[in-house]
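Take a look at this one; I'll ask things after.
Yeah, one chain of the complex is gone here, protein chain that is, but the others are all in their spots.
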Amino acid sequence: MTLVLGGARSGKSRYAEGLIEAQPGPWLYVATAQGWDDEMRERIAQHRARRPPPWVTADAPRDLPAVIRRAPPGRPVLVDCLTLWLTNVMLDEAADLPAATDALLESCRAAAGPLVLVSNEVGFGIVPENALARRFRDEAGRLHQRLAALADRVVLVVAGLPMILKGDHA
Amino acid sequence: MTLVLGGARSGKSRYAEGLIEAQPGPWLYVATAQGWDDEMRERIAQHRARRPPPWVTADAPRDLPAVIRRAPPGRPVLVDCLTLWLTNVMLDEAADLPAATDALLESCRAAAGPLVLVSNEVGFGIVPENALARRFRDEAGRLHQRLAALADRVVLVVAGLPMILKGDHA
Partner (left out) sequence: MTLVLGGARSGKSRYAEGLIEAQPGPWLYVATAQGWDDEMRERIAQHRARRPPPWVTADAPRDLPAVIRRAPPGRPVLVDCLTLWLTNVMLDEAADLPAATDALLESCRAAAGPLVLVSNEVGFGIVPENALARRFRDEAGRLHQRLAALADRVVLVVAGLPMILKGDHA
């Protein structure tokens, strides 16, 4: 299991794709984006256009743990990205965030094949004035810490270049 | 002297604690937070709950240099965090920021025992629209540069994992 962190437009998705494509296919791309508005729908379209077969796509804006659990044994899985999944869960009033993150951690622990999780590092700016943004930033940081403790490798991508935070440099 | 930088909820406080707890106790925890509102008071309570004896706590929302100077010789000291101290000094109209930062640097230079300073790295976002936030970001960056030049070790914590910027990897 590899956790790939990076800023906006840091090249983290492309780097994570490269990790998966180094494995034998087919590869499962788990998309967590939800097309709330045109800007978001355009980003989703761009991401999909980069992934023709042997990529297979699954959507998991909220049921991410279930989608990871149901992946065929041994299949390489790319989740892009956790930040959007966390946003979707936080905006869903019916959702139970602690239970959802526990389920996510459990599904990662149980994954049989290569699993690469992409997420935005969002904690290096000034404290946001918006209370929801502050809460989101806190939850993202906590989730990253838990996943990083579990992961075999953690990578921070800056300007398309990987910095290895945990695991092998190979 | 060690400077521990990190984003929000990056695990920097926990990492810094580990550095101090590797030394013989008792350990002095210097808290710089001021309970302006419920959100802040809750964070302070969470931080204290993590530090039973042999932790000893001192509050230094503004008189940080004096508290560092008065620590018993050889006692390991953890300051958490500089960002809040800087905020408190900047919001205090009676305070002299250049004199306060000079005094802080001097107290760090004179410290006899292990000293670990925790601070938020806040300069990696978009330029804030708020002028005070911009000024704060500039002052924090300048303070970090001066402390990093003085420190034996500088560590950037991301997702609970340390990246060594200066000093030994041990």
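Here the chain labels run A and B in written order, and each chain numbers its own residues starting at 1.
One rule holds for everything that comes next: contacts are C-beta pairs under 8 Å (C-beta built on N, C-alpha and C of every residue); 3 or more make two chains touch, one makes a residue touch a chain.
Quantities reported herein were computed from a predicted structural model and do not represent experimental measurements.
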{"item": "Missing-chain contacts mapped onto chain B", "value": "3, 5, 7, 121-127, 129, 134, 137-142, 144-145, 147-149, 154, 156, 163, 165-166"}
{"item": "Interface with the undisplayed chain - residues on chain A", "value": "6-11, 39, 121-126, 128, 130, 133, 136-137, 158-161, 163"}
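The rule is short, and it goes like this: only the chains that are shown with their structure count from here on.
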{"item": "Centre-to-centre distance between chain B and chain A (centres being mean Cα positions), rounded to whole Å", "value": "31"}
